[in-house]
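The structure is given below, and queries will be raised subsequently.
The complex is shown incomplete by one protein chain, all other protein chains being positioned as in the whole.
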Amino acid sequence: MTESPPVNGLPIRTLAEVVENRAEGGGGFCLTLSVPGWPGALPGQFVMISAGACAAVERWDPLLPRPMAVYRGHRPAEAGGTTEVQILFKATGAGTRLLAETAPGQRVRMVGPLGVGFPPPGPDQRVCLVGGGTGTASLYEWALQCARTQPVSVLLGARRAQELVGLADFEALGVDLRCATEDGSRGTLGRVTALLEPLLAEAEPGELSLYVCGPTPMMRACSQMAVRSGVRCIVSLENNMACGFGVCLGCAVPMTEGGFSLVCRAGPIYDARDVDWAGLP
Amino acid sequence: MTESPPVNGLPIRTLAEVVENRAEGGGGFCLTLSVPGWPGALPGQFVMISAGACAAVERWDPLLPRPMAVYRGHRPAEAGGTTEVQILFKATGAGTRLLAETAPGQRVRMVGPLGVGFPPPGPDQRVCLVGGGTGTASLYEWALQCARTQPVSVLLGARRAQELVGLADFEALGVDLRCATEDGSRGTLGRVTALLEPLLAEAEPGELSLYVCGPTPMMRACSQMAVRSGVRCIVSLENNMACGFGVCLGCAVPMTEGGFSLVCRAGPIYDARDVDWAGLP
Amino acid sequence: MSGPVETAVEFAGIPLRNPVLTASGTFGYGSEFGPFLDLRRIGGFVGKSLTLEPRFGNPPPRIAESPAGMLNAISIENIGVDAFLEEKLPALPEGVVVIASCFGTDPDDYARLAARLSDSPRVSGVEINASCPHVKSGGIEFGQDPELLKDLVRRVREHVSGPLIVKLSPNVTRIAPMAEVCQEAGADGITLINAIQSMEVDVETRRPVLANVLGGLSGPAIRPIALRMVWQASRAVDIPICGVGGIASAEDAVKFLLCGATAIQVGTINYVNPMAAGEIADGILAYAQRHGFSRVADLTGALELDRAPVS
Partner (left out) sequence: MSGPVETAVEFAGIPLRNPVLTASGTFGYGSEFGPFLDLRRIGGFVGKSLTLEPRFGNPPPRIAESPAGMLNAISIENIGVDAFLEEKLPALPEGVVVIASCFGTDPDDYARLAARLSDSPRVSGVEINASCPHVKSGGIEFGQDPELLKDLVRRVREHVSGPLIVKLSPNVTRIAPMAEVCQEAGADGITLINAIQSMEVDVETRRPVLANVLGGLSGPAIRPIALRMVWQASRAVDIPICGVGGIASAEDAVKFLLCGATAIQVGTINYVNPMAAGEIADGILAYAQRHGFSRVADLTGALELDRAPVS
């Protein structure tokens, strides 16, 4: 399993106030939350968010909170203060559609930061981040941090241009940025794996660290390509979760070495070789 | 059981749009809905309303719609058009607190009009309407209609002045209006029954028709007073309901003559003598 | 696939326009839904459970609300079989499929009632309510004891030649043996589940909310339990199954079909949305179309299992 620097703050449970909820096109939303006492997060950590649970009436449908990567804003709050934390999500199911409806001033219940952060690349390595769909949200802070010390390529994939979440923010980073869309509406026509292929082909083993977050089939494909090329591949898994802090055992992922690992606690960041991809639903 | 003029339109099931949701103080709200194809309602009829059920996500907690009197706006919609229908309610439980949160532009699910209307007074009778708390909402349109043809007294009771719902509208009717509050903050100190007593004492039997809507203990008390005075007393019951149109049998009220009556279909309007008040919860 | 989809199914020998029925006790005697729903848009309806004589129900309060559910303790209040046959049935439009539900305190009651109902040409089938969770005697006792149930179904079967359906109680340790005895005793179909025995308390008055103390839980809350029982029953018997319990959408209905139900019943949601049954019928058709099924009937049992299931 991957090592990572220690979490720099214990998770908190709080009511976060919605500062802004911006529709990004393609069903995507960027939610800015004001979080009292935010302890800060490592790039790659996530929060559990319940939308609509703490309006005037407690409503238990939907019941469970949803895991969401901390997109931007991992700085801890000053003593007694608040930090703005951003979440990028797509309104697909019950939880995210409710989240899409929350308006500034409303509050959402939140637990976090949870999970471990990304393990650092080797000091001389190039870094390549591959994001698919909302998986991209996990990568922004990491791209920002890596870009300070090493060359970074970011490959983003989505079905169509509008669904390339956070594109403007990644563009502003000034890193090597390439896109692939399945309808060709932006960048290369096809999947993001098509962008990865030449990059891996060029790379010497050991020269590159790959960080991937997106739909399972995409992560599986990237992982196989990386293994073939002998390149280290780190993935951020997106399992269903009930608690997010290691008590329900609902997020278990099968491991190559046998047994299961809890994505919410040992993950969501894994070395791709440690994950038994065949056992993933 | 009471006779009443025939319902002037079959009930509809529709999504009504919130035009305005005005906090009235004391936890009361006046909700204005734009209802497509509204068939019109008789004074005393009600609607079933589900708040929050038809946002982006169907949520089944709370599950059941809530019965609410049509406060104002019983005119049918023009062909293809909409009518504004007003509801007066107090945010107490889950359903009404959700209703209190709905904002203009949102839609609520609605079925109605349901139940029967108030039976008319005798041609030469004086009319006295007694409203307690949100029960007052059932009486406004009836006061308006009766005031066209006969002398009307309206007695309103609440815990405190702010909770006298719809007071301004009743004042604008120009009828004989008297209030009682339990804290004396408006009108007589005490219960509305204290206002009713002298009125009944003065009245010759047969000269007065009494219409009462409010909490069960208040209706029970008014009914007993009216029976003692030989005055006809019509009540509008506020039982819990699941469907509102006669199929769940959940709203049954025990009858003096034995058996039960469905408040949503045979009621909510009853001659007080027909109701077995001892059997009401 | 865009060809026309055949929506008709046959349940317990009754041809239905589509698999959507409405559940006993949630649809009155049919006519109440006139303003909201053309009954010919759905497969048919099951009437409120009838007894030989008209019957009053429990005192109020009879209903309560719970998370994603409701409790009821109505207790088979009904107009009696005579009024149903003489007043309610003739008032229904032509072409509406009526399944009559019957309830009794002993097998003789059930048999006489079922025979009378079954004799009516307007009744397409009879459903035995062997599962009312809040009546002092009768109903649930039959639904909880396989021997009593078998005896009951056999007795009714002797008197009824038309389609005979047994509605089972969910308040049992294992549903499969209950389904099996129905099949052995000659039932043509099984409906499940009825409401689940439950209780709710008012903490302010410190009293049970229902005057009857106990009531039956229904609505979306119970759907996963109902679905499990339908799946277990459908693996145990060959006679067709009608799935009921918390169905609120076409997707919910499809889940029951995939788990082995031939038809489904819409219950509590009728109160929330009196047009629900029609919308669900349309939605099942749309689902079949979208997923390339040429017949809705092919959805029945089309669940795919990766592994040997744990029953």
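Chains here go by letter, A, B and C, matching the order in which they are written, and residues are numbered from 1 within each.
Note that a residue touches a chain if its C-beta (ideal position, glycine included) is under 8 Å from a C-beta of that chain, and two chains touch if they have at least 3 such contacts.
As the structure is a computational prediction, the values presented were derived from the model and not from experiment.
Touched by the hidden chain within the whole complex are the displayed chains A, B, C.
Across A:G40, A:P120, A:P215 or A:G250, the residue that sits in touch with the chain not pictured is A:G250. Remark: the omitted chain is touched by one listed residue; of C:A221, C:A281 or C:V296 this is C:A221. Contact with the chain not shown here comes from a single listed residue; of A:C30, A:L64, A:L195 or A:M219, that residue is A:L64. Hidden from this view is one chain, which touches subunit B at 60-61. Considering the complete assembly, subunit C touches the hidden chain via residues 66-69, 71, 134, 136, 144, 171-174, 196-201, 203, 205-208, 211-214, 217, 219-225, 227-228, 231, 246, 248, 251, 254-255, 258-259, 287, 291, 302-307, 309-311. Panel shows subunit A; residues 10-13, 50, 53, 58, 60-65, 94, 109, 111, 239-254, 259-260, 279-281 of it touch the chain omitted from the view.
Going forward, only the chains that are shown with their structure count from here on.
Summarising the inter-chain layout, the chain whose CA centre lies farthest from the centre of subunit C is A.
A summary of chain positions shows that the Cα centroid lying nearest the centre of all protein Cα atoms is that of chain C. Centre-to-centre spacing of subunit A and subunit B amounts to 53 Å, using the average Cα coordinate of each chain. Between the CA-based centres of subunit A and subunit C the separation comes to 46 Å, rounded to the whole angstrom. Across the assembly, subunit B contributes 60-62, 94 as residues in contact with two or more other chains. Across the assembly, subunit C contributes residues 67-68, 220 that each touch 2 or more other chains.
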